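Scroll down for the structure; my scribbles are underneath it.
All protein chains of the complex are present and in place, except for one that has been dropped.
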Amino acid sequence: MIVSKDAVLGNVEIAKDTFEMILRPQHMPTILPGQFVNIKLDGFMLRRPISVSSVNHNCYKIIYKVVGDGTKALSKVKKGQILDVLEPLGTPFPIDDLDEVLIIGGGVGVPPLFEVAKQFRDKQTKVTVVLGFNDKESMFYEDDFAFLGCDVYVATMDGSYGTKGTVLDAIAEHNITIDTIYSCGPMRMLEALNQTYTKGYLSFEARMACGIGTCMGCVCKDSKDKQLYYRICKEGPVFPIGKVAFEC
Amino acid sequence: MIVSKDAVLGNVEIAKDTFEMILRPQHMPTILPGQFVNIKLDGFMLRRPISVSSVNHNCYKIIYKVVGDGTKALSKVKKGQILDVLEPLGTPFPIDDLDEVLIIGGGVGVPPLFEVAKQFRDKQTKVTVVLGFNDKESMFYEDDFAFLGCDVYVATMDGSYGTKGTVLDAIAEHNITIDTIYSCGPMRMLEALNQTYTKGYLSFEARMACGIGTCMGCVCKDSKDKQLYYRICKEGPVFPIGKVAFEC
Amino acid sequence: MLDIKLPGLDLKNPIMPASGCFGFGREYAELYDLSILGGIAIKSATIEPRFGNPTPRIAETPSGMLNAIGLQNPGVDKIIETELPFLKQYDTQILANVAGASEEDYIEVIKRLNDCPEVHAYELNISCPNVKHGGIGLGSDPILAANITRMAKAVATKPVWVKLSPNVTNIVEIAKAVEEAGADGLVLINTLLGMRLDLHSAKPIIANTTGGLSGPAIKPIAIRMVYQVYQAVDVPIIGVGGITCAEDVLEFLYAGASAVQVGMYNFVDPYICPKIIEQLPTVLKKYGCKSVKDAIGRSHV
Partner (left out) sequence: MLDIKLPGLDLKNPIMPASGCFGFGREYAELYDLSILGGIAIKSATIEPRFGNPTPRIAETPSGMLNAIGLQNPGVDKIIETELPFLKQYDTQILANVAGASEEDYIEVIKRLNDCPEVHAYELNISCPNVKHGGIGLGSDPILAANITRMAKAVATKPVWVKLSPNVTNIVEIAKAVEEAGADGLVLINTLLGMRLDLHSAKPIIANTTGGLSGPAIKPIAIRMVYQVYQAVDVPIIGVGGITCAEDVLEFLYAGASAVQVGMYNFVDPYICPKIIEQLPTVLKKYGCKSVKDAIGRSHV
């Protein structure tokens, strides 16, 4: 982990209230799929954790949705500005040796999965992607996943694009039977997947103060041993499916 | 008084830690000599009161010294930025009918006196100016007053320019006997002038919250009637010499 | 949608400027029509005119400010003579904030204001941290707080609201004592006692040493106190502390306030009260509240 001054190379709206930002660190660290960065914004006390969606030689991308004052301020940041960022944080998705894998992303849970798909495709793994959004306007990255050579299916809650309903509805409709999943998205989606699948990884969110494992703000319990806990910012955000308890 | 979004047309360092900023209101109000504006800065709770130093058709100037975090932030403002400003505030210097007048400014008390000098010169009044600074590097506006056609004398505390000592030392050295003064500067200087002169006006400072007369943060007492008080932001900052008590 | 009827206060909307942050309205009347305000809590009135504390009385703090005005006011007689007639021209509700150095002072101020039709209710300031022998003692002891409330109720011809101090171990205890003593409503909170030192002189910036902390910095404390007190009392609550926007108002309503006061933010944005009044319907709707009444105490259901 480093504290970096990252230069903003771009910051554009790619879907409804959803922005893609390119950041160039002073010294590019190794960032693995599923890791996140923690961004300081002027006028806000706590940093904002955002997943890295894609990594290049000397820069990386994030995709974020404007949901409150902090992400609104982030959306106003201009090309050329410098941001104070802790990077990278958290335990990544392991890119296991697999013949095929199912990637399931919901809303702003989609971003970290793009780098996952990229790295699996680099290893020739067959990648099937199911993306869930509220509506067509909120959708992003369908084409980008396709360009990697993934099979991509989309579900929207209002049926304005793809399957009407959740990612599980899309999986059923298209008879997708791949049993190893890599997923990130809203809690309810993760909980449903946790009950349906037994192999793969889920990535979680939590309100964080430090993002580096000291404040104990972001903990979750082990699914079996209620004395055992994990820090989502440190042992997570990625956990093997079934490892983490959903009530907390 | 209006709440205005003022465009910054310039912001340059004109002496040690001393900046001159040009502001253009959306709709230029009438600003009289000695009045001040109250500037909101991002990240600061209270506005910063700064005197107007010079007025033009659709814009005005302020001169400020970097003494703390707020004025430091102000010094970082870039040309083209928009500031949230209450303007104009306070009771101005009356530009009385006089044959000659002595203007005495100390440090960042100098700025409001420039518009005073300008308006007296427009009325053909003979204007003598005595400016006091800590040192030569902190000096500003000697030439500008001269260009208006004023006789200008300077004192510096360390003797690096003009008379060594205070404005009173310069007045003594140059045998200036004009008895009506217009002055602004540090409290100790105003207090000394208050004891020496009986005609003219002094402009005061105080820590302010509202700047418009409601919070009672900035009051001073009448020099005779200890039950009577004035709000420096409203009845002031300019008072006839002798009117205001110095202990408070 | 915005109206709410409270003891003595028939508010067209739940927004009023807080005592000490609006004077007697004269300066703001130059900016907008005061009749749009739900009400106005006027500056604390005392029996004698008061000059207040020495200056500096103001210091900035992170997301807040300190003040030690010391209840400067022209005295109740002068207020009756010059300020209330001025306020009379506006169609709004006047909450007269009452303060004093002794219980007798409070009672005397109330007696003189009883005959003024311009005043709709009283706000007993038993919580000002800036007066030496004054309110602070009353506000931090449940027995003293109940006592002054009872005395005020005995003479007052209008409803009595009591404004509590947050500088206490147990706000609920005080609130209950005051309710039991007959208070018609509670106002929460006054300022927290704070201090800033000047790094050059090493002395307090505020001449009076300490000052009252207000602004967004204290909002989480105010919300907590309104929330706790709402669960313990039946009288209505007016919430105050750190409000800067309509969303803040909604948070106070949810916590249990029936109306709110806006304090120091009037200094930052002199148009803040009209702005909030304008935005409140949109914000209520955005979060699914049909009216102000619908939002009150929503956190507790």
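Labels for the chains are A, B and C, by order of writing; each one numbers its residues from 1.
Keep in mind that, in the parts below, a residue touches a chain if its C-beta (ideal position, glycine included) is under 8 Å from a C-beta of that chain, and two chains touch if they have at least 3 such contacts.
These numbers come from a predicted model, not from an experiment.
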Missing chain: touched chains present in the view
A, C
Residue among A:15, A:37, A:62 or A:86 that touches the chain left out of view:
A:86
Touching the absent chain when the full complex is considered, from C:9, C:45 or C:66
C:66
When the complex is taken as a whole, what residues of chain C touch the one chain not shown?
61-64, 66, 140, 167-170, 192-197, 199-200, 202-204, 209-210, 213, 215-221, 223-224, 227, 242, 247, 250-251, 254-255, 287, 298-299
Touching the missing chain, which residues of chain A?
1, 3, 40, 44-47, 86, 206-221, 226-227, 229, 234, 248
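Assume only the chains that are shown with their structure count from here on.
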Once chain B is disregarded, what remains connected by touching is A | C
Averaged-CA centre spacing for the pair chain B and chain A, given as whole angstrom
56
Dist(centroid_CA(chain A), centroid_CA(chain C)) in Å evaluates to 46
